[in-house]
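The other protein chains are all here in position, but one chain of the complex has been omitted.
A, B, C, D and E are the chain letters, set down in written order, and residue numbers restart from 1 in every chain.
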Amino acid sequence: MTKLYRCAAFFFGFFLFAIFKLRKWRMQVNVSIIIDNLLHPPVLFFFLGMIASFCKSDLKIPDPLPKLFSLYLLLAIGFHGGVELNKTGINHAVIITLGAAILMAALVPVYTFFILKIKLDVANAAAIAATYGSISAVTFITAITFLETSGLAESGGYMVAALALMESPAIVIGIVLYKLFEKKEKKEGSLVPEPYGFSWGKVLHEAFLNGSVLLITGSLVIGLVSGEKGWDTLSPFAKDIFKGMLSFFLLDMGLIAAKRIGDVKNTGLFLPAFGVVIPVINACIGIFIARLIGLSQSDALVFSVLCASASYIAVPAAMRLSVPEANPSLYVPMALAITFPFNIIVGIPLYFYIITLFWK
Amino acid sequence: MTKLYRCAAFFFGFFLFAIFKLRKWRMQVNVSIIIDNLLHPPVLFFFLGMIASFCKSDLKIPDPLPKLFSLYLLLAIGFHGGVELNKTGINHAVIITLGAAILMAALVPVYTFFILKIKLDVANAAAIAATYGSISAVTFITAITFLETSGLAESGGYMVAALALMESPAIVIGIVLYKLFEKKEKKEGSLVPEPYGFSWGKVLHEAFLNGSVLLITGSLVIGLVSGEKGWDTLSPFAKDIFKGMLSFFLLDMGLIAAKRIGDVKNTGLFLPAFGVVIPVINACIGIFIARLIGLSQSDALVFSVLCASASYIAVPAAMRLSVPEANPSLYVPMALAITFPFNIIVGIPLYFYIITLFWK
Amino acid sequence: MTKLYRCAAFFFGFFLFAIFKLRKWRMQVNVSIIIDNLLHPPVLFFFLGMIASFCKSDLKIPDPLPKLFSLYLLLAIGFHGGVELNKTGINHAVIITLGAAILMAALVPVYTFFILKIKLDVANAAAIAATYGSISAVTFITAITFLETSGLAESGGYMVAALALMESPAIVIGIVLYKLFEKKEKKEGSLVPEPYGFSWGKVLHEAFLNGSVLLITGSLVIGLVSGEKGWDTLSPFAKDIFKGMLSFFLLDMGLIAAKRIGDVKNTGLFLPAFGVVIPVINACIGIFIARLIGLSQSDALVFSVLCASASYIAVPAAMRLSVPEANPSLYVPMALAITFPFNIIVGIPLYFYIITLFWK
Amino acid sequence: MIKHRKKVEIVTDSVEIKTVIELLDEIGVSGYTIIRDVIGKGGRGKRMGDEVTDLLKNSYIMVICNDIEAHKIAEAIMSIKRKFGGICIVSDAIVISGHSPAP
Amino acid sequence: MIKHRKKVEIVTDSVEIKTVIELLDEIGVSGYTIIRDVIGKGGRGKRMGDEVTDLLKNSYIMVICNDIEAHKIAEAIMSIKRKFGGICIVSDAIVISGHSPAP
Partner (left out) sequence: MIKHRKKVEIVTDSVEIKTVIELLDEIGVSGYTIIRDVIGKGGRGKRMGDEVTDLLKNSYIMVICNDIEAHKIAEAIMSIKRKFGGICIVSDAIVISGHSPAP
């Protein structure tokens, strides 16, 4: 156990050293884009968090400071997206993109549910499926910064709208799947007094009006309404210090992700493999659809990242209430400790590499 | 009850839509200044908070993050005011303005007390009177940003000094009124052991050395002492991100104000009417005095807003200790859920409209 | 007692007034550099905090907001140092400086321990010695801002590395001294079951992997790795708002330092005298070494400040665990309420004055 | 004035707090006190709080009530506890109060 | 070492904390523990905390003391509770302590 941690610590130390070395050669090698992503300060702070956690350091960003960073990121990204959308307007292409986003958010939980049911019970399969159908805003934000740092074109503001629209449907689909396939064996469940039981009203409320969905949608609308003039007002707050706040939040994500790796260690190979393979598949489907509907390279990257990412905030909160039989120490660490780091470190540049092949 | 919330949600949705539409016509219509105020991002975030609360969303800015925003706003506004005051110096006009400010802060609680006593007991009348005599720093700040966004002249730095001076007198006057008119009927009050009873020392300490008074006064002095050079040091912190922090704080104010509306709903029409009419009267007296002592349009607006605003932080804290018989669920929601939104949304542009009529 | 507070309040009020007056003459007088340091907004906010505390105001920066500021300062200063180090590279001079830093961190606790043992028991002597061997990051940061505001050359980025390296050795030396000199008299200590006793593993872990050491070292490495390009990304966050965050943190330090002065008031003159004299001696040794190894004026100032400062975060935390017999209400207030204000207010300009004499 | 009462203490997942409060309001207890963000260990393993996901946090609720109310709470808890976990304990306490309770 | 003691628990408005602490210091109890920012419901309605105004927050105080001190606290509380509200309960507890208490 502690040996494992030491190994991990060594590995990361070596890793940092290696990317430092690699940097010198990056002109010659072709993987320069991956290296550049890894050398991006916010991603490095994610590593720092993981290292601190593996070393069992007492470094900690105490509650509720991480909430400050996550609220800030949602507000800033929503507002920025709204301002961009104000510039381009809501045209045909935007509506098609948003339609594709909703489709993917509904499709992913269905097909993954049946894969998961091979090894897991209905409750856990439904909860994990919903997790992978929904999205992670921070993965999205990291993809946006990846585009910026690489000097590529900005993605459209409507991709933020896509982000907001993809958060909820997966929750509803996940619960529908659970209700459909749940075996009626446990009849003692009726002991639970009615008023404290399940209600679709609560589910829909939780899915569409939870804090993060509302904040990002609301900020988007505010950006849309206040436009260029509003942007001048808020940009020092919403843009200039953005990457610093992201660095801080990723530092905390690294601390937490590393702590959670232990949870999936003992569940065999199926779930960790799922957490790496499914995002890649989802990203590829996303890229395929993006090509089909004619998105730009930047939009395609962001869209594929949305498809590939898994939710560790909104969905788990909803599942705790609606599918209490599912085990949160399965679906949270999978999204947080496997898929999130994978997307941040390997996924984003990988998906971009695939896109460059197809858009040429 | 829930019907009421749904109505409110609908109303706000429609409202946002309406202002979005109106924006397009704002060139033609004459109310453009009100619309511009409503389209200002910080004010829009206030609406977002109210909507989130009406929808019973779980959006929440957890404790003590709102404290971060309010401490920041006090520090930044105080410091900025001090730097401005350093430029203009403390001249005759400044001293007259400050005198007028103290006068208004002492006058308002006296006349409102007798209006309130018609319907309420002495304790509640005194507490509410003190609330309306004192000021709300965030309303002040919103007025400052209103001037800025509208491209009008900045108000003088000494208005921040006026803000700081108007916070305390109302507290003292309120308690004096309470002590004068309190009926001696409850003689069992003597059961309260002496050391835990009332003391003027405590009252004056609470009035003049409470955290918010001290922070804004202290920051003002620091700004005054460090001048232009200090401003170069702190302006990225105290100015550039200012409106972002204000947006965040107003988001939280919206969340809380909406929650509190329920508290005044059942008290009949007197108090809600008081919460709307008295600020307008106070603003008009303020405008009259401002004209009399020859303030500029911008200073007059800020002065009238100070007169119109009601305190929901310093005064309630003092009243809880000194007039415990008064009911905080009356005076807090009146200041927070009625007068504050009214001033932010309607009041500021309205008072400015009145001023433009008189200064021509 | 309260008389004492009133005196202090008066004194500070007078003090502020005096520096305000002095400012006008500062061109003529020769002490202008001290005055400039005192007029620097972050230092003024430190005074404001002390005044608020002496007046028993309820001004308070609630937990965990101070953690936000201290984490930010460590991250920003570490990152900035790393970027600077990336520019200069790790050359011979850098390595000599770092060696001198470690030497000082190990030397100071040894010689102060024997001075302290004259009056105190082994546990307290060891704990205080460790405190003065280690460093205070905020004192360091104030020295950096002192250089900036005075328009002097920036200190090298490797001084941040020196800061990071000086934090831990003092802890280890302190505990070694304690273990060596601890009298074996208390044999009932064996009642403490083994697993809950002392372990060198824990001590070294605490010394080298505590949160603040890890965060500053990690940020330094990240700055080093991401270089100029990374700086462009983070500088609005890590530099522009830096002094604002420092002001906020110093406001809180003032609040806390003033509260703690009471703790040392009753311990006689030895400890307060120690808290003022030893920093000056350490600074002088530091200046001597700096001259010897040929540092620039700016680097010499920063180095001497590192030697003169005492730790009130990392060392106390480690001592609480490893030397539980030592009394935290001795070593914390000495570092926090005596040495820290002394260095901030008098020390930094004084050490700089000495340096200007020797470097001419 | 001195009254003999029951003290009911419940520790459970923070997401269940709303349900428990509804239950208490329904039973009609005169008051309760809640401590949020409590951590711990129990049948479902360690729940040490989690800053990002807001999961794995408990809340503690204390209710001072009469015997009949305590009985009702216990019964209701018995039926919902199967689903949510957590712990519920009852003990005796003496309530001290002023002569005439504040209206 | 085992001692029989009283456990006094008080929940009241956070602004009253200073007063209660003064009272306890005056009575001379050997110690107390305070939990800040506790929320709840009581005679004055729901007090669910309020981030902006710092109102509507309770604090919880626990005192382990001997019978005489508990009696004094109860008496003092009875007189001030009329004004401030909140709740005060007393129960029995056994205190476990080391052989020689730390000096």
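By our rule, contacts are C-beta pairs under 8 Å (C-beta built on N, C-alpha and C of every residue); 3 or more make two chains touch, one makes a residue touch a chain.
Worth saying up front: this structure is predicted, and the values here are computed from it rather than measured.
Checked against the hidden chain, the listed residues C:34, C:48, C:61 or C:101 yield one contact partner: C:61.
Interface residues of chain E with the unshown chain, by the touch rule above, are 1-2, 5, 7, 30-36, 64, 91-103.
Chain D meets the missing chain through residues 9, 11, 35, 37-44, 58, 60, 74, 77-83, 85, 87-91.
Interface residues of chain C with the unshown chain, by the touch rule above, are 61-67, 70, 188, 191-193, 195-196, 252-253, 256, 312-313, 316-317, 320-321, 324, 328-329, 332, 336.
One rule holds for everything that comes next: only the chains that are shown with their structure count from here on.
Fitting chain D to chain E on CA positions gives a rotation angle of 120°, reported to the nearest 5. Note on interfaces A-D and A-B: more C-beta pairs are in contact across A-B.
Farthest from chain C, judged by the mean position of CA atoms in each chain, is D.
Taking each chain's centre as the mean of its C-alpha atoms, chain A lies 35 Å from chain D. Separating the centre of chain A from that of chain B, both taken as means of CA atoms, is a distance of 40 Å.
Along chain E, residues 37, 79-80, 82-84 each make contact with two or more other chains. Each of residues 64, 68, 236, 240-241 in chain C touches at least two other chains.
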